[in-house]
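All protein chains but one are shown in place.
Note that the chains take the letters A, B and C in the order they are written out, and that residue 1 is the start of every chain.
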Amino acid sequence: MAKVPVQFTLNGAEKAEFVDSGATLLTLLRTKAADMSVKGGCHQGACGACSVLIDGELRLSCLTLAEAYDGARIETLAGLAERGVLTVLQTAFADHAATQCGFCTPGMIMAAKALLDQNPQPTRNDVVEAISGNICRCTGYEPIIRAVLSAARANAVGAA
Amino acid sequence: MALTVKTFAAVSDALPALQAVGARYLGGGTLLVRRVNEGDISISTLVRVSGPSLSRIAVSDGRAIIGASATMAAVARHPDLAFLRPAAHAIGGPAVRNMATVGGNIFAPAPYGDFAVALLALDAAAEIAGKPITLADLIEHRKQNGGRIVTAVSLALPKPGAFRFVKITRVKPNGLAVLTIAAVIEERDGVVSAIRIALGNMADRPIRARAAEAALVGRPLTREGIGPALAVAGDGAAPADDAVASAWYRREVLPVHLGRLLLAKG
Amino acid sequence: MELRKSYFADERNDNLREIGAPRPRTDALAHVTGKTEFYADRSFPGMLHLKMVRSPHHHARIRSIDTSEAEKHPGVVRVLTAKDIPHNLYTVLILIQVGPEDEHVLAEDKVRWKGEAVVAVLAETERAAQEAVAKVKVVYEELPAVLDVMEALSPGAPIVNERHGQNYYHYDSGDSRKVFIGDVEAGFAAADHLLEQTYCSAPIEHAPTETTGCIAVPEGADRFTCYTNTQAMFFTLDNASIILQMPGHKLHMVGGTAGGAFGGKVDVTTEPIAILAAKLTGRPVSFAYSREEEMQISSPRAAERIVIKDGVMKDGRIIARKVACYVDAGAYSRHSPYGAQKAAAHFPGPYTVPNVLINAYCVYTNRTPSSAMRGFGVTIGDFALEVQMDKLARLVGMDPLEFRLINAYRDGDMKAHRQKAEGTALVECMQEASIFANWPIGERFKKMSSLKREA
Partner (left out) sequence: MTIRHGRGVAAINYPTGMNLGGDPTQALVHATPTGSFMVTLSSVDVGQGLRQIMAQICAETIGVSTDQVTVDTADTDTGPHCMGTFASRGTHRAGNAVITAANEAKQVLLEVAAEELEVDATDLETDGHGNIQVKSAPSRSISIMDTALAAHFKHGRSISGRGMFLVPRSYPDTETGAMKPSTCYSHACTVADVEVDDETGEVTVLEIKNVFELGRALNPKIIEQQLTGGSWMGMSHALYETTEPYYPRRDHGGTDFNEYLMPGPGDLAKTDIVVLERPSGDGPYGAKGPGEMCANPQIPAIANAIFDAVGVRIDTIPITPERILRALKAAAAPAA
């Protein structure tokens, strides 16, 4: 089977791997880069559990060919906390009971991060829109919406 | 056989590779890679064209040219395409919109393809091998499009307020469509002077509601004025049953939603 | 959320330190950092992928199975059929003596539902497994299918599952789990109004974000570790032990963390075949349901059909309630005989009715085998009961909440299954709802208590 080299940065660290031609970024991250924070919930692009940031943009790693992103900057939930210190967004998810089984959480937080990176003071509707590609079966979404809004408020206070 | 990806710098170089059995052109991947993941072994080669030229969006002299690889997100944030924002936003969630392409949407089977409904109402043209083809023709024959690559779509910018779009979903904000309606409406002297209405999920591809269009020309956009058009809104439609809604339901609510769209303040 | 401590205050010990404290979940920090380990968050060198050949028919006889082309396919390591399964007949509740065994791990003579597993393919990659699945040739002879509980119970219906002999589960009480108290027909005769209504539900999917699956790993010494997201570790271990005819000490289940379950991960569907595959190939084996399988192959909540007939007095008292509940088990028992029994125990709902007759039927059809789901045996019954209560209230011209309060069970009341009610709190829930939701009720209803019935 043809192997294709892919170089990328994962949460700031340089990586070089060989993947099967046609392998998805999800497969690359989980099986080669051992980043198990990225979850495969459907492989159909319909649940959002595999959401990552590629060059700062939210993408579904299950539908992304690894070899198409040679040279890309990949960010996942595993890289969010710096030196073990959680980001305001992560803390807000924990504090607002926005996570139950935890399986959707990595993708959900990345979707929320993508929102806050672009729009630090979102409205409730902005948050609803931002997480609309991510399925959660446990929480009923309301705690997630509250967590994201609360993180935005906390960021604003922190920045002031 | 194992999956292979073939990457080319230019569309012309990619065309021969597309002739092979099992070869498919890869746009944003939101539908094609999904099929591969789900075990569609009829797909054995993914042909892709790298480079930014296919993603260009240019707006000038009242026309927009949108590269086939431009994403829904790129369309939505383009300052000169604000009227298209609702249609681009109707596609998936944010991650999907960062991936799904304008070209890919033209080929998306129902219940997907809401953006193509907008393009059809806008009477857009697609570009294949440097030659224009109307979107209506392309959609009509899209299943026979194997081996060709759409490089861009172009369209005349509608007058301010002339373009209307609605996607009816069960799940909000971004579920699959029960149906989608796009319309470009020109009014003169209080009556409709010209109108194009395109419908999504009322057939296996986006279609024009030509009977309704004809019934609206020369009539005011009032409840009484649109009555005849609503009565024929579903003429020529052949909606399907799917997980979201039945053909019966789609036919029943099409006039309701078309009426609301037509009567909405532009 | 608000805790209303004023209710039942004298029954509660408030001198506790840890209980009642809103402590943060210790696992939340692992969740928000992506460190929580789910079963699939492990990688094993040489791991094989298992994909199933599934029945395209609701009901068919298997004429032949030809796996020769699939076995030759590049990347395929092994192809399993029914003959490879040591004890290819099981039912999960056999552990608590709810038999008979009625389901094959891999189909033998017949397929009884669309999606039933027939052949398992093991390959180096998922793609190779998918390609080989397409090369397995199964010749079917289609049989008439029955997809409706009433049709299944009618004379001359095709028999779905021969292990039962008829299209319903045979309880020791007969063709249904029967519960009665009083004389329901006499109650109807004495009632001012009668109302008989039928309620139905669709099967629904648990749809956890993590699909059902496991990874089985040979550990040497003929022992196998199975990383699984089952909701019931020993259920899985013990059933695998029976199916594989391996002593329990050869099996080791590791799990305890599931990415949502809702009852969907109680069936033992992936582990036994994955362990067998690991044993026969000597390699780690992953068997993870695709999302499509999770949605359409994994057992749903049973579709139910519930017929309720009530006799009610002008003053609002329900004096007779007859319920026939048909639980669509699909083609195999799984947990459904238990679920139907749970339904029988639940009716007539949280109301005190002197004359009750309940018949709960567990019916076999050629639909996807159903099983446990959040509210198993009760949820659909509650839908039926509470819509019926609304209709009854309107029938006698009473406020729906006051009508329920009149009939609400209290401590000491005799239930249909002949247990005295204790610890009841339905009345207080309704009283609080009337305040909380601004749904006015009369003074006499505000004074009611679960502790005793007013004179």
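Keep in mind that, in the parts below, contacts are C-beta pairs under 8 Å (C-beta built on N, C-alpha and C of every residue); 3 or more make two chains touch, one makes a residue touch a chain.
In this text the structure is predicted, and so the values were computed from the model without any measurement.
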Omitted chain's touching partners, listed by label: A, B, C
Selected residue (touches chain absent from view) among B:132, B:173, B:220 or B:236: B:173
Touch criterion as defined above, residue of C:312, C:331 or C:358 at the omitted chain: C:358
Interface residues of subunit A (partner: the chain not displayed): 42, 44, 46-47, 97, 100-103, 127-129, 131-132, 135, 137-145
Subunit B, residues in touch with the chain not shown (by the definition above): 170-176, 241-246, 248-249, 252-253, 256-257, 260
Touch list for subunit C against the chain that is not drawn: 1-5, 7-8, 11-13, 16-27, 58, 93, 96-98, 114, 147-148, 171-174, 177-181, 197-205, 207, 230-235, 237, 251-263, 265-266, 291-292, 295-296, 300, 303, 338, 341-342, 344-346, 349-350, 358, 367-368, 372, 374-380, 382-387, 389-391, 400-401, 404, 408-409, 416-419, 422-426, 428-430, 432-433, 436-437, 439, 450
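Basically, only the chains that are shown with their structure count from here on.
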Graph class of chain-chain contacts, one of line, ring, star, complete, other: complete
Comparison of A-C and B-C by number of C-beta pairs in contact, larger one: A-C
Approximate Å spacing (C-alpha centroids) for the pair subunit A, subunit B: 29
Centre-of-Cα separation between subunit C and subunit A, whole angstrom: 33
In subunit C, residues with contacts to at least two other chains: 125, 290
Multi-partner residues of subunit B (at least 2 other chains): 2-3, 38
Subunit C-facing residues of subunit A, complex: 1, 20, 30-31, 34, 36-44, 46-47, 49, 76-78, 80-81, 86, 90-91, 93-95, 97, 99-106, 109, 135-138
In the complex, subunit C residues that touch subunit A: 24-25, 27-38, 40-43, 125, 206-211, 257-262, 290-291
Parts of subunit B lying in touch with subunit A, wherever the complex brings them together: 2-5, 7, 26, 28-30, 33-34, 36-38, 46, 48, 50, 73, 89, 92-96, 98-99, 173-174
